[in-house]
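Removed from the display is one protein chain of the complex; every other protein chain stays in position.
Let's turn to chain A:
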């Protein structure tokens, strides 16, 4: 084995989950066509484990459109590639989370800018559990 390039590109969790879903689907198809087809155990193990782990994370509800929109919106703030990737993967909800994801956060961004970033994250990458929290707040407000 020979290593040509050890870090050719970064992948987001969303891309990995999408790839695995596609692969597992086509493997199932092939097993239907050729019932004798066996896939290596190590492959099945890691595919299953990663799928389970990623389905619990923020990327499970993302789709291509959301990711493209997210990157478009993030252009405003001149974040590095790694920072954008982590914001996409971890989907921060509080300023304290952004502080650990962005290097020298205090010097580069004001509190309002950070709030704007968080607002974009919740708007562009919506999740059902957010709505629950918001509804609860509303109900509390009404009460």
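We adopt the following convention: a residue touches a chain if its C-beta (ideal position, glycine included) is under 8 Å from a C-beta of that chain, and two chains touch if they have at least 3 such contacts; residues count from 1.
The working rule: contacts and distances are computed from a predicted model.
Q: Would you mind picking the UniProt name of the chain not drawn here, from "TBC1 domain family member 9", "Multifunctional methyltransferase subunit TRM112-like protein", "DNA-directed RNA polymerase III subunit RPC8" or "proteasome endopeptidase complex"?
A: Per the UniProt record, the undisplayed chain of the complex is "DNA-directed RNA polymerase III subunit RPC8".
Q: If the hidden chain were put back, which of A:52, A:78 or A:110 would touch it?
A: Going through A:52, A:78 or A:110 one by one, A:52 is the residue touching the chain not shown.
Q: Please give every residue of chain A in contact with the chain that is not shown.
A: The missing chain touches chain A at positions 1-13, 15-16, 19-20, 23, 30, 39-40, 42-43, 45-47, 49-50, 52-53, 56-57, 82, 86, 89-94, 96-97, 99-101, 103, 129.
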